[in-house]
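Below you'll find the structure I mean.
Excluded from the complex is one protein chain; the other protein chains are retained at their positions.
Going in written order, the chains are labelled A and B, and every chain counts its residues from 1.
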Amino acid sequence: MKLPKQTIVQRFHIRFFGSLIILLGLLIASNNFLKLDFSALVQNFDQFLALFKEMMHPDWKSAPFVVQPMLETIQMALIGTTLGTLLAIPAAIVAARNVVTNKWITGFVRIIFNMIRTLPDLLLAALFVAIVGIGPYAGVLTLTIFSFGMITKLFYECIETIDNGPLEAILATGGKRSAMVMFAILPQVSSRFISYILYTFEINVRASTVLGYLGAGGIGQQLQTSLSQFRYDQTAVIILAILIVVLAIDGLSNFARERLQ
Amino acid sequence: MMGSIQHRSAGVWHRTRSWFWGLLIVIVYVWGIFGINFSKIQSSAGAVTKAVLMGIIHPDWHYVYQGNGEDLVSVMLQTLAIAFVGTIISARISIPFAFWAAKRRRHHFSVLSTSGRIVLAVVRTFPEIVLAIMFIKAVGPGAFAGVLALGVHSVGMLGKLFAESIEAIDAGPGESILSVGGNAVNGLVFATLPQVLPAFASYSLYRFEISVRSATILGMVGAGGVGTPLLFAIQTRSWNRVGIILIGIIITVTIIDYLSGWLRKQLG
C-alpha cells in the first residue's frame, strides 16, 4: 500500500496550529501590554451588580422628559441621512468606474471617501462640537459626514453593477453625461438606493442616540447627565427608550425594505 | 399591492397612494426640519475649522514617538490591543449564544431561539459607551473597561451572525455521524464545527475591523485607547495634536481593514 506523500504543512496541520499559536501569542502580548487584571473584575463585581440593580428600578417619573430629546434624535438622524444622501449621489457618480472612465479620478476620490469612512461617529461629533458648539447642529453635521461615507460606497458599488447597454446607447446618440445619469443610471438603481438610504437611516438613529454624550444634541445629552449625576434609575429609562425607538425603527425600515423588493 | 382590499377601494387607493406617500414624506420632513431646535452656530466656527484643517496639514510630528508610553504609537497599539482582546472575548461568548438563538428548523417558531434573538438584539442596541461607563464603575477607568465593553457589546452582532451561519449548515453530515453510531458530541465535533468555524473566523475578523473603530472612541469616556488623548487635544484646542491623531487613526484603520479583508479572503 503506497500512501501519497504528505507535505509538512499537511502533516502537522501547520495552518491550523500556526494560526492558533499566532492568535494565542497576540492575545498574551495584548494582555501584558494592557496589563489586564481579571481579578479586578471578580473583586469589584458586586459594584457592577449594585449599579445593575439600580438600573433594574427605572425612575418612571422621568419618562416624559425623555420624549422631546428622543424626537430630536430622530430628527437629527433624518436630516443627517438626507444631507448625506444628497452629497453622496454626485460623489458616487464621480467614483463609479463605468461612468467616469479616468482611473486617476476614481482612484483619488475613493481614497478620500475611504479616509472619511475610517472615522467613527463619536470622533466626528467631538470635532464638530468643538467647531460649531454644543447642540443638534454638531449632531446633524456628524451624521451627514458619517452617512455620506457609508452611502457613497454603497451607491458607487451599486452603479457599477448596472447594465452598461443604456449608458452606451445614450453616449452613442450623442447625449450628454448628465442625460446619461438622469435617464440611464437613476432609473436602474433607484429602488436599491432607497433601500440603502433606509438602511443608513437605521444606523444613523442608533448613532444619534449617543452623540449627545459629547454635546452633539439628542437623547445622548440626557444620558450623559443621568450618568454623571449617578441617577442610574434615569439612565435605565433612557436606555429603555433607546431600545424601543431603535428596534421600532429597525422593524419599520426592514418592513419598508422588504416591500421595495 | 394590497390584494385584500375590495376592488373599488383598491382603485381609489391605487390612484391616490403615490400622493399619500408623497404627503407623508413631506410631513415627516417639515416636522424634521422645523421641529428641531437649532441653537446658533458659535461665531468662531470658521476660525476653528480653519485651525483644524491647518492642524491636519501641520501635524504635531513629535507626538508620534516619544518613548514614554504616552505617545501616538503606544496609544494606537493600546487601541488595537483593546479591540483584539475584546473581539476574542466576544467571539468566545458568542458561540453558546449563537447555538441558543439559531433556529433548529427553518420557518419554525420556537420560544427558545426567539428569546435568544431578542437578547442579542437588546445587547446590540445597548449603547457601547454606557457599557463602558458601567464597566469603569467595576474595574476603574482604563483599557480593561474598554475590553469588557467591546467584549460584551460585540456579542449582539457576532451572536446573530454566528447563529445565521449555524442555521445555514447542511444537516446531511450530521445525519451521517448519527448513522455510524456517533453521539451528539461527535456530531458537533465532526460535522457541525468543521462547517461553521471558517464562517465564525471570518465574521470575527469583520467584527475586529468595527471594534478597532469603536476602540478609538471608547477613550472619550475613559475606557482606554487613543480616544482619551484625542478628546483632551480637542478640549485644549491643540489642533496640531488633533491633526496627528486623526492621521494616525486613518492610517491604522485603513491598514487593519486591508489586512483583515485579505485574511477573510484566505478563509474563503
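The definition used in the following text is that a residue touches a chain if its C-beta (ideal position, glycine included) is under 8 Å from a C-beta of that chain, and two chains touch if they have at least 3 such contacts.
Simple rule for what comes next: contacts and distances are computed from a predicted model.
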Chain excluded from display, named as in UniProt, from "Ferredoxin-NADP reductase", "Phosphonate ABC transporter ATP-binding protein", "Cytochrome C oxidase subunit IV family protein" or "Electron transfer flavoprotein subunit beta": "Phosphonate ABC transporter ATP-binding protein"
Sole residue of B:49, B:74 or B:186 that reaches the chain not shown, by the stated touch rule: B:186
Residue of B:16, B:44, B:66 or B:176 touching the missing chain in the full complex: B:176
Where the missing chain touches chain A, by residue: 1-4, 6, 10
In chain B, positions touching the absent partner: 170, 172-173, 175-183, 185-186, 189-191, 194-195, 198
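Criterion: only the chains that are shown with their structure count from here on.
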Chain centre separation (chain A, chain B; CA means) in Å: 8
Touching residues on chain B, where the partner in the complex is chain A: 28-29, 31-33, 35-42, 45, 48-49, 52, 77-78, 80-82, 84-85, 88, 121-122, 125-130, 133-135, 137-140, 143-144, 147-148, 213-214, 216-217, 220-221, 224, 227, 230-231, 234-235, 237, 242, 246, 249-250, 253-254, 257
Footprint of chain B on chain A - complex, ascending: 23, 26-27, 29-31, 33-37, 40-41, 44-45, 47-48, 51-52, 71-72, 74-76, 78-79, 82, 114-115, 118-123, 126-127, 130-137, 140, 206, 209-210, 213-214, 223, 227, 235, 239, 242-243, 246-247
